[in-house]
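Some notes on the structure that comes next.
Left out: one protein chain. Kept in place: all the others.
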Amino acid sequence: MIVLFSDFGAIDPYVGQVKARLSVEAPGQLVVDLLHHSPDFNAHAGAHLLAAFAVGFPPGSVFLAVVDPGVGTARAGAVVTAGGHWYVGPDNGLLSVVAGRDAQAKIWKIEWQPESLSSTFHGRDLFAVIAAEIARGEFPAHKLSPAKTLQVEFDIGDLARIIYIDHYGNAFTGIRATGISPHSRVSVRGMELIHGETFGRLGRGQGFWFSNSVGLLELAVNRGSAASDFNLQVGDEVTVLKPN
Amino acid sequence: MIVLFSDFGAIDPYVGQVKARLSVEAPGQLVVDLLHHSPDFNAHAGAHLLAAFAVGFPPGSVFLAVVDPGVGTARAGAVVTAGGHWYVGPDNGLLSVVAGRDAQAKIWKIEWQPESLSSTFHGRDLFAVIAAEIARGEFPAHKLSPAKTLQVEFDIGDLARIIYIDHYGNAFTGIRATGISPHSRVSVRGMELIHGETFGRLGRGQGFWFSNSVGLLELAVNRGSAASDFNLQVGDEVTVLKPN
Partner (left out) sequence: MIVLFSDFGAIDPYVGQVKARLSVEAPGQLVVDLLHHSPDFNAHAGAHLLAAFAVGFPPGSVFLAVVDPGVGTARAGAVVTAGGHWYVGPDNGLLSVVAGRDAQAKIWKIEWQPESLSSTFHGRDLFAVIAAEIARGEFPAHKLSPAKTLQVEFDIGDLARIIYIDHYGNAFTGIRATGISPHSRVSVRGMELIHGETFGRLGRGQGFWFSNSVGLLELAVNRGSAASDFNLQVGDEVTVLKPN
């Protein structure tokens, strides 16, 4: 399975081009769209989203992960294996959280360039080709060089910011919720939110935080929009307040 | 074929997780996205949309239908077979219009729970698993109990409201257009619209109603947006005026 994770946009003509390339390079492989609205140009938010969402995918899944504002510059490309998955994308930090959270992770630098490489779409021209080779079981060792580290590495701890806002207006943070007491309150933009276990048990319009389905601390309003009600944006700082 | 119908959002990272689960539970099955923007939290509108759109799908199609504001509460899950199709989703009325319109429909309550069940994403953790089993031809009778009725049932007649607005600004109603005289006018928000057979035969900017491609009465403006021009919203009441 090849899993697509990007900021390409779900309604623009970029994903289709990547899929056409994959259909040629890895015919018959299942291709699943995970997310094409990772925050634009924001490898940091993307790195934490990718780490949270990848967990639930089957072993051996190959993630083609591209949030790449530096496309066309000298930034390298990387292949990572971590947590039973493969990752292919730019070496700009996007893959560094999944890599850093697995002590057994292995890293390669992509040395290869295709003959025809657009300066703005390495996702299609370069990373898709490498991902396809891995997915079809033909690891392209000759196109890669082993590396001890990635060139850009983010802190692998929690990111105490809003990293995604969904169409309901729910706001994902980069904070892993496991171990946080349900008596804790969460502060954002001067608001303090209590814990709620699930939507259906809260009053309509009530704000709360909860551990979402991939284990991140998420801010929501029951049958409403946390983003609108609290004026939330990607990047906003979030603080978990210890219970008294 | 597994058909996805939800309010999960087409650009959020929910559908991809469902597809990953389906790829494991029902490998090789075709999965088709019908709609992921059924109005948020609105099982009533969803029930009428699902009933209208399901008709055109091949016999045996399995609809994974999830609009589930009560996720995590005691509301049950249900399996329905009606009109030659299968439906799996929450028992909150969403499946009640397809069930109620087929006198031969059969209903089961879902008794099973997976070992790992998130409190907010039964679509992925529970309903997808049941849908996959049905799709691969292994009806999970041991996870279900036959039921005479659904616990929540909506009126199976027409819903005289706007139930969906598409990106052109066309507004679907829950009124089935068959049998409505083309001499009838339709009233919404104080406007009265005449019948038009098709877009290309009307003046630019002219509003009209027509029987859409799934047989629902739809409000439109030729090469314009009925939603913007008439300030329409999901839930607005619509009245068919008898011809004089």
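Per-chain residue numbering starts at 1, and chain names A and B are given in the order in which the chains are listed.
Keep this in mind: a contact is a pair of C-beta atoms (placed from the backbone, for glycine too) under 8 Å apart; a residue touches a chain by one contact, two chains touch by 3 or more.
In this text the structure is predicted, and so the values were computed from the model without any measurement.
Residue A:Phe121 is the one among A:Phe121, A:Tyr168 or A:Phe230 that touches the chain missing from this view. Touch with the chain omitted from the figure is made, among B:Ala10, B:Ile180 or B:Val234, by B:Ala10.
Only one of B:Thr178, B:Thr198 or B:Asn244 touches the chain withheld from this view, namely B:Thr198.
In the full complex, the hidden chain is touched by chain B at residues 1, 3, 10-11, 30, 32-37, 49, 53, 56-58, 61, 164, 166-168, 197-201, 210, 212-214, 223. Contacts to the hidden chain, counted on chain A, fall at residues 9-17, 19-21, 23-24, 37, 40-41, 69-73, 75, 118-121, 124-125.
Rule of thumb we're sticking to: only the chains that are shown with their structure count from here on.
In whole angstrom, the spacing between the mean C-alpha positions of chain A and chain B is 30.
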